[in-house]
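A single protein chain has been removed from this complex, and every other one stays in its place.
Up next is subunit A:
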Amino acid sequence: MQERLQTLKEEALSQIEKASSMKEVQDIRVAYLGKKGPITEISKGMGKLSAEERPKMGQLVNEIRTAISDQLEAKVNGLEKAAVEERLKKETIDISLPGRPIKRGNHHPLTRVIEEIEDLFLGMGFSIAEGPEVETDYYNFEALNLPKDHPARDMQDSFYITEETLLRTHTSPMQARTMEKLNGEGPVKIIVPGKVYRRDTDDATHSHQFMQIEGLMVGENVRMSDLKGVLQSFAKKMFGDEREIRLRPSFFPFTEPSVEMDISCFICSGNGCSVCKGTGWIEILGGGMVHPNVLRMSGFDPEKVTGFAFGMGPERIAMLKYGIDDIRHFYTNDSRFIKQFNTL
C-alpha cells in the first residue's frame, strides 16, 4: 500500500509537471484527488489496517495529498502568470509613436510682453490704468504741455477725427485723466498700456498703430534717482540681470528734465554689434521728471510734489528681446509667427 501511494505520487507529480493548460491541471486534480480517485480509494480502505499502522498510513496519505495539491496550485499559478505574460506581450505598443497633441493656443507676443511688464510694475505697487483710444486734443496734447502750434506736435503727426478729437498718439493722456480725479492728493503710481496711433506709413520699422506703456509716479520727494532705480529693475527683469542702464538727456514737452534710457547691449554685452550699431547701448525708452505745467494743469502743486513719467514701446521691446526683424509681423498675425510665443 505504501508503495502504491509512492507510485501514485510520482505519477501525479510527473503528470502535473507535463501539464500545459488549466484543463489538464483540472483533469489531474480530479483524477488523483477526486472522490473517485485512487487516493480516496486508499483512504477508504484504511479501515482494514491495524491500529498501529492506521495513523502512520493516514499521515502518509495526507502528506501525499498535500504534496499533490501544492504542486497543482503551483502549476496553476505558473500557468496563470504565463498567460498574463503572454497577454501583456501581445499588448506591447510602439512607444516611439507621437503622442496626442493637446490643443492649446497662446498669447500674441505683444500681450506676452505687456503682461510681463504689467506684472513687474504691479509688484512695485503700481496699478494699471486704461483710457480711451480716441482722445480730445486737450488730454492728448494741451494737458501735456503741448499747446496748439507747439513745434513738438510735428514729432507725432496725428490722425484727427474732428478739430478737437483724434486717435491718441501716446497713452500719456491718462496722466492727466488719472491725476484730475485725485484732486491733488497723491501718491499716483500707474502704468498705462494700450494702443496708440500715428500718421506713419507701415513698413519694417513703422506702424500706424502700435502699443505703448506709459508709467507715472507722483508724490512727495519723487526723484530722478527713483526713476533710474525703477527703470533699472525693469531693464534687469526684461533683459537679464547683467544689464546696465544709462540715462541720456533728451527732450519731451511733458517732462523736464527729460531723459532717454539705454540698456547695455544684450547681444554683444557692450562690445559693439549690429543691434546696438556698434555703440554697446540700445535705446529702450524715454522719460523724465513730470513738467510742472503738467502737474499744475491736473490739479497738483509742483511746489509740493514731484513725479516721474516714462513711456516705452512693447513692439520695440519684443523686437529686441526676441530678435524680430519686422514690426508688421505683429499685425499680420501669421500663425507660424504667433505660435512661436508659446514657450517660456
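The criterion applied here is as follows: a contact is a pair of C-beta atoms (placed from the backbone, for glycine too) under 8 Å apart; a residue touches a chain by one contact, two chains touch by 3 or more; residues count from 1.
The working rule: contacts and distances are computed from a predicted model.
Set against the options "ATP synthase subunit a", "Putative spermidine/putrescine transport system ATP-binding protein", "TVP38/TMEM64 family membrane protein" or "Phenylalanine--tRNA ligase beta subunit", the UniProt name belonging to the omitted chain is "Phenylalanine--tRNA ligase beta subunit". Of the candidate positions A:Arg65, A:Lys228 or A:Lys321, contact with the unshown chain belongs to A:Lys228. From the options A:Gly34, A:Pro55, A:Gly78 or A:Pro187, the residue with contact to the chain not on display is A:Pro187.
Only one residue in the set A:Arg65, A:His208, A:Lys237 or A:Lys321 touches the chain that does not appear here, and it is A:His208. Across the interface with the omitted chain, subunit A contributes residues 97-98, 100-101, 103-108, 110-111, 115, 118, 121-128, 130, 132-136, 149, 151-152, 154-155, 159-165, 167, 186-187, 189, 195, 197, 199, 201, 208-209, 217, 219-226, 228-230, 232-233, 245-251, 256-260, 279, 289, 291-292, 306, 330-336, 338-339.
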